[in-house]
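Only one protein chain is missing from this complex, and each of the others stays in its spot.
Every chain is named by a letter (A and B) in the order it is written, and numbering of its residues begins at 1.
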Amino acid sequence: MTLAITDLVVTIGSRNVVDGVSLSVADGERLGLIGESGSGKSLTALAILGLLPPGARLSGSILLNGVELVGLSDRALAAIRGKNIGIVFQEPKTALNPIRKIGNQIGESLRIHYGLSRKDALERAVRLAERVQLPDPEKIVQHYPHQLSGGQRQRVAIAIAIATGPRLLIADEPTTALDVTIQAGIIELFNDLVETSGASLIFITHDVALLPMISSRAVVLAHGKVIESGSVAEIIDSPRHPITQSLAAAARATCWTAPEGAR
Amino acid sequence: MTSNPRVRPRLPYWAHELFLRPTGAFGATVLFLLLASALVSLFWTPHPLLQANPDQAWLGPSSQHWLGTDQIGRDTFSWLLAGSRTAVLVVTFSTLLAAVIGTTFGALSALAPRRVGAPVAVLVDIFIAFPVLLLAMLLAAPFGGSIGVVVIAVGIGYGMNIGRVTRPEILRISQSDFMLASRASGVGTVRSILRHIVPNVGPIFIVQLSMVAATSLLAEAGLSYLGYGAPSTTPSWGRTLATSQQLIGVQPLSVLWPGLTITLTVLALTLLGDALREAVDPRLKRSALRVRSDAETHPALAPLPDAPVLAMTASEISR
Partner (left out) sequence: MLRHLLGRVLLFILGLLVTSLVIFFTLRVLPGDVTQVLGGIKATPQELETIRLAHGLDHSLASQYADWLAGLLRMNLGKSLITSAPIGDELVSKFQVTLPLCLLALVISLSIGIPLGIVSALRHDRHLGAVISFSAQSLAAVPALWAGLLLVVLFGKGVGIVGVLPSQGFPRDGWGQPGKAFTALLLPALTIGIIEGAVVLRFVRSAVLEAIPQDYVRTAAAKGLTKTKALLLHGLPNVSLAVISVIALQTAGLITGAVLVESLFNLPGVGRMLVADVGNRDLVKVQSEVLFLTGLVLLIGLLIDLSHQLVDPRQRRLTT
């Protein structure tokens, strides 16, 4: 799945929160999207899916495998969401519906896009739960979100995102709200999933130190604009923009070592 | 230095929200008219209030009597004009009483030590189940009706509700980190309260009060109809509404005026409350991404009991 964003502008109120962003993701590529809070990275992701908050205006071009997404109706976008593109959000505590069982929520996109029966969707949900390494999958699908830990809920969110085998996966700060000890496991999972499926990945984060673990190329965002892009090694070792420099300094301070070969 | 005629002085933010928006402007205008009428009617009304001309009863609108007359010939317009006095009294004192009671019970239930605070909180929750009308009737039974009955019933009933509504906010702030930091750095308790709690709870409080103001007028109308409000010689909109019922057969139009006056004033107070909320809400909270919910500002919503809160209090106690 290829993605080509050109001159994306998202306006909220009178501000351009995304101000002319252009980036591209090749088939099977893993791209890191880096920036501080408020840089517009999450909104870029939401713009791709057509899930911008009410009152936001969008212009520019987003080509998914050559198909223009900007200007499509919500119904058309809904057909693409969850089927060709999967997304995992930042906050596992609130991303799941509190009054529905886990299995129901994982299997929902299968029922929507492929018309699976409840039984079949539930079976698939168990296997997906297994795939994302949730403990005791048969039982856990019968649980409610509040019975799971934060890390487990995030794995559920990942299962939801990959349920239909999407060719583009977007991860919007998936580890930010989790304990550091769990972060590595989640990133491992992402790597595993993307490697086996060959899907493209956009990994959004503010923590530069995570980049080498998950992507080979990165784009740096600040104030809604792309200020730098290049390979992860370049960005961390020889950043050109002052903002990138301060971000990279933080990463280097955490004992970052040379990347294990080009990924 | 010569002033540039093209530069207009900018109003402070709150004044802009309050007076320049249509809702606030409408509310403020009506409030002003209300106060003006009350004041004017103290000195002059088109016809003397108590002058009853039985031979001029049940007249429709005319150049002599702008809104007609009632069943004993009193001029309706004059009575409505003077009725604004009662309205001002009821609104002012109910709001004051509600403010005092709300502050006391809210602060007490949130800030006092557990042994005192918890029972008070339970008490407040129970009290709000009491319909204000029944409370007024309880007071009227032994004492007879009067404006005082209206004020006390409304003040206590809605005051308790304010206490209930402000309690979680006060609790939250008093247990918050910046409160702790403030106390740790040696600032006294009273100053901490004034500096942190008041500005944060203030907006909610003010908005609730505006709702009390609006609802107190509705309560007065209902109570006066039943006979527990102002006596028949005191002009009040509620009474006029009540007596208009007798005129339905003869002058259906007479039903229109008192009701319209009450509705417009209540609406104005409600809108003023809305505008107040917009004006007082710290600017930081404002963003296009946040959709505003207005459960907090509706007069009829404020005084009603909220069952789950009772449950919450019980579990807090049993912990």
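In this section, a residue touches a chain if its C-beta (ideal position, glycine included) is under 8 Å from a C-beta of that chain, and two chains touch if they have at least 3 such contacts.
Predicted model only: the values in this text are computed from it and were never measured.
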item: Which displayed chains the hidden chain touches across the whole complex; value: A, B
item: Selected from B:P61, B:G117, B:P131 or B:P168 as touching the chain missing from the view; value: B:P131
item: Among A:D7, A:D74 or A:E188, residue touching the chain not depicted; value: A:D74
item: From B:L89, B:M179 or B:A242, residue that would touch the chain that is not displayed; value: B:A242
item: Full-complex contact with the absent chain, from A:L23, A:A157 or A:I204; value: A:A157
item: Per the touch definition above, residue among B:L35, B:V100, B:V116 or B:A141 touching the missing chain; value: B:A141
item: Where the unshown chain meets subunit A, residue by residue; value: 49, 51, 53-55, 74-75, 78-79, 81-83, 86-87, 89, 91, 94-100, 108-109, 112-113, 139, 142-144, 146-147, 157, 160-161
item: Absent chain, residues of subunit B that touch it; value: 122-123, 126-127, 129-134, 137-143, 214, 218, 221-222, 225-228, 238, 241-242, 244-245, 248-249, 252, 255, 258-259, 262-264, 266-267, 270-271, 289-295, 298-301, 303-308, 310-311, 313-315, 317-318
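Keep in mind that, in the parts below, only the chains that are shown with their structure count from here on.
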item: Whole-Å separation of chain centres (CA-atom averages), subunit A against subunit B; value: 50
